[in-house]
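Only one protein chain is missing from this complex, and each of the others stays in its spot.
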Amino acid sequence: MKRSWYASPYALWMVLFTVVPLLFVCWYAFTTPSGAFTLDNFSKIAQPMYLLVLWDSLRLALYCTALCLLIGYPTAYFLASRDFSRAQSLVVLIIVPMWMNFLLRTYAMMTLLEDNGVLNTLMRAMGLPGMKMIGTEGAVVLGMVYNYLPFMVLPIYTVLKKMDYSVIEAAQDLGCNPLQVVSRVVLPMSIPGVVSGITMVFMPAVTTFSISRLLSSGMVYLVGDMIEDYFISMNNRNVGSSISLVMLVLIILSIGFLRKVDPDSEGGGLW
Amino acid sequence: MVRTHRAKALKGAYLALVLAFLYIPIVIMIALSFNKSVSRAEWTGFTLDWYAKLFQSKQIMAALRVTLEVAVLATAVSTVIGTLGAIGMQAMNTGMANVLVNMSYLPMTTPDIVTGVSLMLMFVFTKVPMGKWTMLMAHIAFDTPYVLFSVMPKLRQMNPNLYEAALDLGCSPLQALYKVILPEISPGIVTGALLAFTMSLDDFVISYFTSNTDQNLAMIVYSAARRGVEPTMYALSTLMFVAIMALLLAVNRRSGLENI
Partner (left out) sequence: MVQDMRLIELKGVCKSFGDTEVLHDVDLYIRKCEFITLLGPSGCGKTTLLRIIGGFEMPTSGEVLFEGKDMTGIPPHKRRINTVFQKYALFNHLNVYDNIAFGLNLKTPEQLGVKTKAEKKAEIERRVSRMLKLVKMEGYEKRSTNALSGGQQQRIAIARALVNEPEVLLLDEPLGALDLKLRKEMQLELKAMQQQLGITFIYVTHDQEEALTMSDTIAVMNGGRVQQIGDPKRIYDEPKNAFVADFIGESNIIPGEMLEDDLVRFSDTEFQCVDEGFEKNEPVDVVIRPEDIMIVGEDVGMLTGTVQSVVFKGVHYEMIVISGQFKWKVQSTTMQPVGSRVGMTIVPYNIHIMHRTDMPNIPDNIYVPDGESREEA
């Protein structure tokens, strides 16, 4: 038996449980519940109400990505700098929450933000008026940032750490002041890490349904929530499939776009 | 010199803030799992009642069983087919191997929710009853690429002449596989298996869409959370946190965390 045949169970499984299901999504998206071909599912989701949900998802995911980049880049940069002898253990500390179930992390956030939660209790104890936090977009974005920040830090850190230090010395040698070292060498060379960080934050952020559900008790309604509703409570799988398909295409396009920005690299990604 | 000291202190303060942001919610949650009061607002004394309640809950114990069964089986199956897949792909011509590698990236790039609904559609269409068995199928599908991508680099590092040397010394191809190749790549296999186990334990979204009758722990957390905060869930969260940490330590021992 040829050695390449060892891969056949794998190939079979991947086709059966990855490719075929995606074909089902396409099939359902273009049919009526009775199985006839239709484009109605798409024209339905082109209505303003649906587009608004899509827009909100993109908007909040962008806020979240921008915040993660803003907080995460300096974090990664400081960790990769040679200033901290124990940077290695600090990095582990950043990674650890990443492996905690995101529902648990969101649950922890809920505890802080609730009307009778830890933050409001503290504020009242200090004589400040309580604040409505659960249910606001701010709470959802905060929850997303809390969940996804490590996914931004790690790839950027990996790229910065792998960077040959003599490249920085070369820049100094050629006349860069410390600011120019960052803007002309460090930043451009870390683009692969930034790209993969953005991908890893934006993608789950734009498709989340549980974070918005738990931190807004339904007040903030995102694409993920809509898909969940169509499949679980409304049982309209055709429209649900068309929304899923549109989202999948959008995501593949944006990944393609990011790859364009940084063509020759798989980045300092997680795998 | 003074300036670099101050810069270093500022950097340290910044990192401390980021870590505080990441850990304070978790620490509070763990603390509250030992709080007598149901309220999050006050500390009324230490208790293990919530843990006791947790273990008395039939629903939660059933979910624990489902979670573990699915994770163990999914890990076993995905480790075998993932490892074989990596070995087979190495022997393939590049064109074919590229197709397979790209296919393996598919479940990693597809958003979980889309993977979840796509599998759900297939199970609904084929009228397979959705319970822990369908959940298992789905878990194998998303676990296997992790095994594949843990094993492939080890195979690539391996001296390509090793296999030929084994054949040259009289091994049959099958003997060469388990006497030479498998021992050589075993660190990758173990890492892949641990990774698969962790991913499986941790999964919520895909399980949520592929199982109706059986719930895993993450699904319990979700449905409980939708009803509002409940201290038993803090206890459950704390235990799951500890379990994942223990697993991660095991993985870390093998590979160093950043390599994951």
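Letters are used for the chains, namely A and B, taken in the order the chains are written, and counting of residues starts over at 1 for each.
The definition used in the following text is that a contact is a pair of C-beta atoms (placed from the backbone, for glycine too) under 8 Å apart; a residue touches a chain by one contact, two chains touch by 3 or more.
As the structure is a prediction and not an experimental result, all values here were calculated from the model.
Taking every chain of the complex into account, the absent chain touches A. Touching the chain that is not shown, out of A:66, A:119 or A:191: A:191 (per the contact rule at the top).
Shown as candidates are A:167, A:219, A:234 or A:253; the residue that touches the absent chain is A:167.
Contact with the chain that does not appear here is found for just one residue of A:119, A:176 or A:232, A:176.
Where chain A meets the chain that is not shown, the touching residues are 164, 166-167, 169-177, 180, 184-185, 188-189, 191, 264.
Rule of thumb we're sticking to: only the chains that are shown with their structure count from here on.
Partner chain B is touched in their complex by these residues of chain A: 1-11, 13-15, 17-22, 24-25, 28, 71, 74-75, 78-79, 81, 83-84, 90-97, 99-112, 114, 116-118, 121, 146, 149-150, 154, 157-158, 203-204, 206-207, 209-210, 213-214, 224, 227-228, 231-232, 237, 240-241, 244, 247-248, 251-252, 255, 270-271.
Of all the residues in chain B, the ones that touch chain A in their complex are 7-8, 11-12, 14-15, 18-19, 21-26, 28-29, 32, 39-42, 81-82, 84-92, 96, 100, 103-104, 106-115, 117-122, 124-125, 137-138, 140-141, 144, 146, 148-149, 173, 198, 202, 204-205, 209, 218, 221-222, 225-226, 229, 233-234, 237, 240-241, 244-245, 248, 252, 257-258, 260.
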